[in-house]
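Each remark here refers to the structure printed beneath this line.
A single protein chain has been omitted; all remaining protein chains appear in their positions.
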Amino acid sequence: MMQPGLYHLLFISAALFFIGIYGFFTRRNLITMLMSIELILNSVNLNFIAFNKYLWPHKMDGLFFTVFIIAIAAAEAAVAIAIIINLYRSHNSIDVENAEELKY
Amino acid sequence: MNLGLQIALIPLLPLAGFVLLGLFGRKYLKKSSGIIGTILLLASTVLALYTAYEYFFVYGKVAGAYQKFVPLSYTWLEFSKGVSIDMGILLDPISVMMLVVVTFVSLMVHIYSLGYMKGEERFPTYYSFLGLFTFSMLGLVISSNLFQIYIFWELVGVSSFLLIGYYYNKPSAVAACKKAFIVTRFADLGFLIGILILSYSSGTLDFNTLISTLTSSGTGQAKAVASTFLGASAVTWGAALVFIGGAGKSAMFPLHIWLPDAMEGPTPVSALIHAATMVVAGVFLVARLFPVFSITTPGVLEIVGWVGAISAIIAAIIACTQTDIKRVLAYSTMSQIGFMMFALGVSKYGGEAGLGYTASMFHLFTHAMFKALLFLGAGAVIHYIHSNEMKDMGGLRKYLPITHITFLIACLAIAGVPPFAGFFSKEEILLAAYHNNPAIYWIALFTSGLTAFYMFRLYFSIFWNKEHHPHGEKQSEGGFSMMIPLILLAIGAAAAGFIPFGKYVSTDGTVLESHFDLQFSALPVAVGLAGIFIAMWLYRKESERPGKLTASIYSIYKTAYNKFYIDEIYTFITKKIIFNLIGKPAAWFDKNVVDGLVNLTGKATAEVSEDIKKVQSGKVQQYAIYFLVGVIGLAVLFIYIWK
Amino acid sequence: MNGSDIIFYLLAALTLVCAVLSVSTRQIFRAAIYLLFTLIGIAGIYFWLDYQFIAAVQIVVYVGGIVVLIIFSIFLTQQAGEKLPKQKIGRKIFSALAVFCGFGLTMLQVYQHDFIETENEAITTNVADIGRKMLSTNAEGYALPFEVVSMLLLAAMIGCIVIALKSKPETK
Amino acid sequence: MNLLLLILAPLVTAVAALLARSKWQVRWISFAGSVVQLILAFVLLFAFQNERGTGNATQMLFEQNYNIFPAWNINFHLGVDGISVAMILLTSFVVVAGVLVSWNIEKMTKEFYFLLTLLALGAYGFFISLDLFVLFFFLEIAVIPKYLLIGIWGSGKKEYSANKLALMLMGGSALVLVGILGLYFSSGHSFDLLSLSKMNIAKGTQSIIFPLLFVGFGVFTALFPFHTWVPDGHSSAPTAGSMFLAGISMKLGGYGCLRVATYLLPEGAKEYANIIIILASIAILYGAFATMMQKDLKYINAYSSISHCGFVLLGIGMLTKTAITGAVMQMVSHGLMTALFFAVIGMIYDRTHTRQVSEMSGLMRMMPFISTVFFIVGLCSLGLPGLSGFVAEMTIFMGSWENADMFHRIATIIACMSIVVTAVYILRAIGQVAMGPAKESFLQLTDAKWNERMAAAILVIGILAIGIIPGWLNELLKPASEVIMNKIGAK
Partner (left out) sequence: MNDLWILMKSELVITLIIFILLFIKLSRGMKNESLLALTQILLLANFIIGFFFNKQGSLFGDMFYTTPLIVLQKNILNLGVYLISLLCSGWLKKTPHLPEFFMLMLSALLGMFFMISSGNLLMFYLSLELASIPVAAMANFDLEKKRSSEGAMKMILSSAFSSGILLFGISLIYGATGTISFAQLSSQLDGSPLQILAFVFLFAAFAFKLSVVPFHLWTADVYEGSPIAATSFLSVISKGAIAFVFISALYRVFQPLQETWYIMLVILAIATMVIGNLFALRQQNIKRFLAFSSIAQVGFILVAISSNDSAGISSVVYFILIYVFSNLAAFGVASVITDQTGKENIDDYKGLYKTNPFLTWILTLALFSLAGIPPTAGFFGKLFLISAGAAKANYGFIIVVVLNLVISLYYYLRIVRAMFMDKNEQPVEKIKVTAAGKFALILCAAGIVLVGLLSWIYDYIVMINK
């Protein structure tokens, strides 16, 4: 194994990203889908940080981007959870496949 | 009076009658329409006679030959430089002669109809149609332009259509008028294409220019002759096609089938249109273009001759078997026009050789008289007996004395018994044929015998034989108005032969001395008399002889009775081939294939739309999968394929 | 391989393994916990990279906020012990395939790309600097995004309140 | 004369009709409007001839040019030449007749007349615009009113027909649009007809754009095989709708084929002339044969329109001055004739409540006027001299015959053959409908009313005016077709 560097980080983040996507595709529970989204967002954060660290350390663009993403992730999660709870009230379930009334 | 205007008035007066009676007749002129029409036509007739007098005796002859005059010409529609439809008047012997014939016969018919058509509901309409017809026919004969003649040709056709279909609520009349129009229309197709060819070859539509271009050897003719198609030169095709037009209108074999049916029209109409005037338009057309036919395309002229001869004999044979008197007369007309036609066919251009031409015109003239007379006489009989069938008639000579006498004169004229009109003209025709085409001569001789036979068969069946008619009470013979035309025409039929026709009408305008040869005349007269006697033997008294005779030659009789099945052949072609093999498939193709494709496009779109609705599954995860696949797809596409 | 490297690999392994477990376990509560560990692992990586501020934010916001929120909502909507419904196998295979393709493609491009690691002097990233920049309106400042985010948070708050507050059941 | 009046008159009429209070008002407003349009058309005719008489030989007269959308170089450019004047006259005749014939429409009268007038507006605008964009604008304006007219006031399978019509026409105009854009971008950004005509567009481009434009406009004028909207559309439309459709709308296509496609793209026209001729010949004869088999009067006229419009395309495809003049004459003639035909059919249908030929008989007895008009229009259709059809067809034949090679000859002969087939189906229809024994159940029927008489009379006058004295129309069209032919530069 070699010295951990940019590519390692990119690998981790890409892996995380696609794991998240996989989760998003296959999880039927809305909350777990939301968790997958969080994984995706985290992988992006990792990307930004890695680039900022290894390639463009003289500016803080990546870092700030990460900060804002985290903030937005929180907001998004909050709204999403609110919606999910509302959905749960009306459907009595948070299985995504129980909410497929709108189609075709 | 201005000459152009004077002559223009001849057709325009009947036209005025048509417009006047057509627009206001039904409402305001119900009673007086007949009188109005007749008076207008009388004026026309007087003008025509005056014109004829002036032309033949005052100014027509210049330097020993009758000249062609164009006193009036108005550019009606110009196609391109030099090629235009001009409405004009062409004065030459035949057009002047035709003016006289048409106006005279038409006047007779107008007068006759005053009595014959009395009390008809559509009396004004009838007279307006007569006016239209007379106008068109007159326009036709004075045409100075090939297209002008076509225009009036069509108008004549439509007025014939209207008059045949006058009894519009009779299905047979409707069928007949349709048939007449369509068959002649089919022939006119040939005429039209012929016009196109001739006009393109000669670069003009004007008769005089056209004839001189095509007959005098020069660049025009050379060009017209040079371009060939299927071995024949353009002008040959043109002339032949024009002749088809003429043949259609003149009821030449095999386009004659409409004529007998046309007898569904009122009898005076048959007299006017289908005996005396319109049906000779084809003859007139060939005569009009005679220089082209005889000089440039002698081959076509030969065809003309043969078509005429064949029509003459076929019609005569059929006429012997028919029982409807108007049909007999119709076939007789066809036969006589055949005579005229082959007379042209055996003629040559210029001088003595042009005898056939003169004879043809002469026969046209005399035929108009006696055939109109025959029809009007038949009309009087039908008027009296209310039937067309021979078997309902017989012994009428006592009841219809004037009709009887005039009818007899006409029969003698048509049979070629001297000194009646028909004798002279037919004699000339036979003479011309004898000199130029012996085969046709023998056919014609036989036909003239047949003519005498069937005419007298008719005569004896109507006026002698046994009395059949159911009408017990004695009716009058018909009014004054019906008798006058009969008498006038009888005079014409009896005396017209003595007109020295060759002096006035010849191929090149010069005088053609007619000479009678007693030796030559003997045979035709004998044949004619033989025909008459056979008819007398068979039909003067009621006997079983006709029945036996027909039985002995039954198959021939049957064939002839059924008009050689030509109608059936036509029916087969139209119904089975045109309707079933072309029309129906075309309609089917349109509905199912062309339209089907359009509908298929619509259906396919709807189908696809239905099929792909699964994509919109309502599953948010699937949406995301599509999303990712789309991204990957685009990325691969643009990274690796579309750099 | 030095200690730092080992730490990195350990963190990486923790992160990825927990991530995988988090999307595959059938116990929802465990999934949340695995997520928690993943997030912590990432925070560890941030520490390892010397970005303490971000690491702190990660811990505070994610671990302390979002995950807690998620766990609350799990409690609200589900019995903790209940197993998650199974996904169709076809979907799983297809998803895995798509994801692998995507991953392969991405990594291929990343590895083929020449990232030039700079020798530029890294600027310090202490909290004070970050804070100053966050509120600076200069070219290098982030005041405007900050305001935007605050509007967003306000809006999200309003939205959540409206949606999640139990509204009166409409009887009329 | 100010050409804007031709647009304003129908516009004002349409708005006034919408604002009217009662059906009575709507009718009279529309009628007055249509009469105004007729008068304007005549004023235009005389002004035009006057101007030409004074020796003004400019290609287009009464030009007006307003720059709208300068960014796209779109101008509101108006002007007329002989062809346009003829088409405007035709339109105004048909409009008056259409308004009169629809007098008894009770359902949504206001809307009906509004749409009718809108259609007229589109046609007028189309004929006077010299800017392709504006032309296209008016072309499309004329489509949707047809859809609504058929869909709302129509009969039979009206929805299907209306849809088919709208979609096929829109498809056609879509191709036109592509063609126009092609012209625009290949000519250095100009939509102006006159300046485009002065440009030399590369031959390769022409051979791409020409088919687009020609087929696009061809759909409007029933180019085979894009004609299938015609039978359904016509047969389902209300009387005035059919009249406008066949009398005006189909002419838009012919006019476009000539003025836009052929005139602007002479090379393309030469390249595709033979294909056009083949398609037109097919349409002529095949349309005629298909007509023979129809049983519904409206279908008969619709199919015969396909055949007759084939003549228009044939004339254009022949590329001779005479043939082109003939094509325009045929447009005018067919417009009047077919409008009259539909009017008559409408009148008959209103009384007998059937359009099946076989169910009618002997109408002459009860309705002499209508039957007479039926005769006249039938005879016009089969090309009887003295009526307009003859003049137009003969001009086309004569013009076609000027091409001396075998291909053109055969096409011309095929076209000529249709006169026989036409006679067959027309006489069949006339014989069955007007003639024959009168049916018992029809004995109570009445003849035409004043409005119907007037409508028929107006169109008959138009037909006769061309049929009896064609010279004026010929003189009107000749110079314009000469301009077109000079551009094509052959023969």
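A few remarks follow.
First chain written, first letter: the chains are A, B, C and D, and each begins at residue 1.
Just so we're on the same page, contacts are C-beta pairs under 8 Å (C-beta built on N, C-alpha and C of every residue); 3 or more make two chains touch, one makes a residue touch a chain.
Remember, it's a predicted structure, so these values are computed and weren't measured experimentally.
Touched by the hidden chain within the whole complex are the displayed chains A, B, C, D. The residue touching the chain not shown here, chosen from D:Ile208, D:Ile413, D:Leu445 or D:Leu464, is D:Ile208.
Among the residues D:Phe137, D:Tyr349 or D:Phe369, only D:Phe137 touches the chain that is left out of the figure. Of the candidate positions D:Met1, D:Ala47, D:Met60 or D:Ile152, contact with the hidden chain is made by D:Ile152.
Interface note for the absent chain: among B:Ala439, B:Leu581 or B:Ile639, the touching residue is B:Ile639. Even with one chain removed from view, chain C keeps its contact list with that chain: residues 105-106, 109-110, 112-113, 115, 137-145, 148-149, 151-152, 154-156, 158-163, 167, 169-170. Seen from chain D, the chain kept out of the figure touches residues 68-72, 74, 133, 136-138, 140-141, 143-144, 147-148, 151-152, 158-159, 162-163, 166-167, 170-171, 174-175, 177-178, 181-182, 184-186, 208, 212.
In the full complex, chain B touches the hidden chain at residues 605-606, 608-610, 612-613, 615-616, 618, 620, 622-624, 626-631, 634-635, 638-639, 642.
Definition applied: only the chains that are shown with their structure count from here on.
Compared on C-beta pairs in contact, A-C and B-C come out with A-C as the pair having more. Located most centrally within the structure is D, per distance between chain CA means and the overall CA mean.
Separating the CA-averaged centres of chain B and chain C is a span of 102 Å. Spacing of chain C relative to chain D, judged by their CA centroids, is 70 angstrom. Per-chain CA centroids place chain A at a distance of 65 Å from chain D. Among all residues of chain B, those that touch two or more other chains are 621, 625, 628. Touching of two or more other chains is recorded for no residue of chain D. Across the interface of their complex, chain B is touched by residues 91, 94-95, 98-99, 101-102, 105, 109 of chain C. Of all residues in chain C, those touching chain A in their complex are 1, 4-5, 8-9, 12, 15-16, 19-20, 22-24, 28, 31-32, 35, 38-39, 42, 45-46, 49-51, 53-54, 57-58, 61-62, 65-66, 69-70, 73-74, 76-78, 84-85, 87, 91-92, 95-96, 98-100, 102-103, 106-107, 110-111, 115-118, 120-123, 125, 130, 133-134, 140, 142, 145, 149, 152-153, 156-157, 159-160, 163-164, 166. Remark: chain A residues 1, 3-12, 14-23, 25-29, 31-32, 34-36, 38-39, 42, 45-46, 49-50, 52-60, 63-64, 66-68, 70-79, 81-86, 88-89, 94-95, 97 touch chain C in the complex.
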